[in-house]
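Once you've had a glance at the structure underneath, I'll fire off some questions.
A protein chain is absent from this complex, but the other protein chains hold their places.
Up next, chain A:
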Amino acid sequence: MATEEMEQLVRREYKDGFVTDIESDTLPPGLDEDTIAFISKKKGEPEWMLEWRLDAYRQWLNMKEPSWAHLDYPPIDYQAISYFSAPKRPEDGPQSLDEVDPKLLETYEKLGIPLHERAALAGVAVDAVFDSVSVTTTFKKELSEAGVIFCSISEAIRDYPELIKQYLGTVVPVADNYFAALNSAVFTDGSFVFVPEGVTCPMELSTYFRINAANTGQFERTLIICENRAQVSYLEGCTAPMRDENQLHAAVVELVALDDAYIKYSTVQNWYPGDENGKGGIYNFVTKRGDCRGARSRISWTQVETGSAITWKYPSCVLRGKDSIGEFYSVAVTNGRQQADTGTKMIHIGEGTRSYIVAKGISAGKSDQSYRGLVKIGPRAKGARNFTQCDSLLIGDKCGAHTFPYQEIGNSTATIEHEATTSKIGEDQLFYCRSRGISEEDAVSMIVNGFCKDVFQELPMEFAVEAEALLNVTLEGAVG
């Protein structure tokens, strides 16, 4: 196929690009201690929380933005960002879907997220985050009967201060990295999940994030705690409307698993990647870390990343507990001029700890993608094991794929396996499929989905379907 033709095919439009017109109660751009005090007050937070934020902010001021990632973007002006935006609604917030702004529900409809249907039919409790405030929470009652707490982080700070004090910042310390420190200072909302000892959460928990108000940074904070023998599956999905200015997103997710606990965290991310020239799009700098604190605990990250102009994200596991297990299953797709530097860190501290990494990267258009993974085996991690599989699929000849595997082995009893492949969707494969009557796009989607199968089967059923659909939209016409 001719190069120009390829280029034309690779161009596509972002299907979720629309802006909902809801009046926002937005803080003017800028960041100082007053901004943080405003956010804290707006959230009705206690004094200790404000101090926690200010401490993070002061540390952040002395930190440097990381530059080691294989990413290229203009410097971010942190004073040009607005740090608070909330839909203007009665302060108490709506109690049911009937009270939710119909425009908002319409937005979800456009995204193909029929909230009530989904909630009712699938038995999924949905905590919908629109800009920075939790708008609606369903099934809260059912969950509370099981003893599960599922609420916004702001509510948790008000209603469960002891749990927050005990766990917040213990997995990702406030000064862990530049973006985590920024998040700690200015986070506006996010989710909190607490599953008490012996309880298996009766339903899958789901949150949809969406960035809306122009020029608004979004700083989500999520904290999930599973006590001994508790289990939860948490689903996070994101889409964003089209926008010209680059938007910064710096979320922090902390997971804590005690003895025999299991946390499964799944993400489908579809933020606006920018136009074909790389203009606009979300900058996504996320710190996600799980702490397998208890013996035999297990934390599993599954992610499907298709959006964002810039992705900087390494969901990690700290395997502290004896015989604990960390897993990372990832599909990252980049197209256009997207850049992604993503991967995972598996830190083996406890004896007999195991980790599995399956990372699938698909690069199309002029995009550039890197897998960066660290497997670290500490001196006390006797008999630790890691298996890493890292595959790249290239579509066209203008994209790039890089693999940066790091291994730090401090223990001779450890077993480490690493497998990596790079392949290209060949013209002969496409010709073969098309000569059977299958259209070019369907052929690409078939080959790509085949490539991603190992990861998709880790996703909860309804998410797997969504992920497949999303992949098809993302790679529409991305043929070479």
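One rule holds for everything that comes next: a contact is a pair of C-beta atoms (placed from the backbone, for glycine too) under 8 Å apart; a residue touches a chain by one contact, two chains touch by 3 or more; residues count from 1.
As a convention for this text, contacts and distances are computed from a predicted model.
Look at the chain that isn't drawn here: its UniProt entry, checked against "Carboxyltransferase domain-containing protein", "Fe-S cluster assembly ATPase SufC", "Metal transporter" or "Multisubunit sodium/proton antiporter, MrpG subunit", names it "Fe-S cluster assembly ATPase SufC".
Only one residue from A:55, A:323 or A:440 touches the chain missing from this view: A:440. Check A:47, A:397 or A:428 against the missing chain and you find that the one touching it is A:428. Considering the complete assembly, chain A touches the hidden chain via residues 1, 423, 426-429, 431-440, 442, 446-447, 449-451, 453.
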